[in-house]
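In what follows, a single structure is set out as structure tokens and then discussed.
Every protein chain except one is present and positioned as in the full complex.
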Amino acid sequence: MSGTNGESERARAEPRRRSQFRLFRTLTTRWSDNDIYGHMNNVVHYALFDSAVNGWLIETGLLDLHGGEEIGLVVETGCRYHGELAFPDPVTAGIGISRLGRSSVRYEIALFRGEDDVAAAEGFFVHVNVDRRTRRPVAIGPARRAKFEEIIL
Amino acid sequence: MSGTNGESERARAEPRRRSQFRLFRTLTTRWSDNDIYGHMNNVVHYALFDSAVNGWLIETGLLDLHGGEEIGLVVETGCRYHGELAFPDPVTAGIGISRLGRSSVRYEIALFRGEDDVAAAEGFFVHVNVDRRTRRPVAIGPARRAKFEEIIL
Amino acid sequence: MSGTNGESERARAEPRRRSQFRLFRTLTTRWSDNDIYGHMNNVVHYALFDSAVNGWLIETGLLDLHGGEEIGLVVETGCRYHGELAFPDPVTAGIGISRLGRSSVRYEIALFRGEDDVAAAEGFFVHVNVDRRTRRPVAIGPARRAKFEEIIL
Partner (left out) sequence: MSGTNGESERARAEPRRRSQFRLFRTLTTRWSDNDIYGHMNNVVHYALFDSAVNGWLIETGLLDLHGGEEIGLVVETGCRYHGELAFPDPVTAGIGISRLGRSSVRYEIALFRGEDDVAAAEGFFVHVNVDRRTRRPVAIGPARRAKFEEIIL
């Protein structure tokens, strides 16, 4: 099995636990997140992934919403749902990087319900670092790379 | 000017301040809340109003998501925008009740950015208390009424 | 009763009908629009208002998403809910302008379910025409004003 095939390897693995992450962010759920079955709609998980990672990128100075020259373009995302989440659950996201390429980053995010130790859902998304105007890939510079390396899983 | 006309009276008033509320809830913004202009889309404010009020209703036992006989049907909502909010701002909602009728409740919600004292936006929504199945109005009983009275503005 | 008080005047009026509008747009609902009660969450109506009006603005050349010098800043919104909408209902929005000021526009939008003649919900929002950079109000020029006048109610 190819080592590039992280998503499917994960599909056979156990859900991740909190101890596998060093970086966490706390998120709140919303009334409108719950669907007709009374649980968080599967789409919302991705809004939480985005918010967890981009919140960290902004705080660490890796993303400047208004003036940045480089942005992260999303080229692939995925999620596996192990258990249910629902408003008004508080959610903690564990965030890590599983692959750091020349111009791309693959983030892994696990969502933990309340104080749970086992992830209710876990997903990934792949950012390609691009020039904001041309949308062409740009190599990740050494200063930014050093920050990414701090959260490699 | 009629006393039933709270929304327009408010339109002439100053933005509310934290000191006008006794009940608060902390909310997080999301990456997808920001629109093309880099600020929170005007629709998201309503998702926060809903979440603030329903979160309180669930915690106080006034709303049972799965088994309740009575639900709050939204018949009118409104919002005035005084200043900009944006991800990743933390937001605090101040919540109060400005009118408590036989079977209806008018909530007032102000959204405060970070540690700001003056509201960035304030809105209202009117719940009619209805039977979950028939959707007909039902008088608010004395136990529930007592809880609502605790947050009258 | 003051003429500035459109929202509350409407509150006493009958729901609008299709014949009161000349401009319509067709919208689709989404699975995630339905909340735990099986009907469209009250927040979604505002996403439809926004989409109906901005879709028209873009098509008529009144709004240029990427290069425009002037944008519409939302300062107030509101909605009254007369009946239920739900995915997968198709929705038609009727759009009109009830007040055209020096630098502001008040839009009225009614949402019709399927082929219904009576609005399931109706709302408004007030755009102030501002400079994209300074966010200061700018008078609406004669060419744009002429287009707005075509849909005055």
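For reference, chains read A, B and C in written order, and residue numbers begin at 1 within each chain.
Note that in this section contacts are C-beta pairs under 8 Å (C-beta built on N, C-alpha and C of every residue); 3 or more make two chains touch, one makes a residue touch a chain.
Everything numeric in this text was worked out from a predicted model, so none of it was measured.
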item: Chain not shown, its touching partners among those shown; value: A, B, C
item: Selected from A:Arg18, A:Arg80, A:Arg99 or A:Lys147 as touching the chain missing from the view; value: A:Arg80
item: Candidates C:Asp50, C:Glu70 or C:Glu108 - the one touching the absent chain; value: C:Asp50
item: Interface with the undisplayed chain - residues on chain C; value: 26-32, 34, 38, 47-48, 50-51, 54-55, 58-59, 65-66, 86-88
item: Those residues of chain B which, in the complete complex, touch the missing chain; value: 31-32, 34-38, 41, 43-44
item: Touch residues of chain A, complete complex, unshown partner; value: 1-2, 4-5, 7-8, 11, 36-37, 41-43, 46-47, 50, 65, 71, 74-81, 125, 132
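The criterion applied here is as follows: only the chains that are shown with their structure count from here on.
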item: Whole-Å gap between the CA centroids of chain A and chain C; value: 35
item: Where chain C touches two or more other chains at once, by residue number; value: 36-37, 41, 43
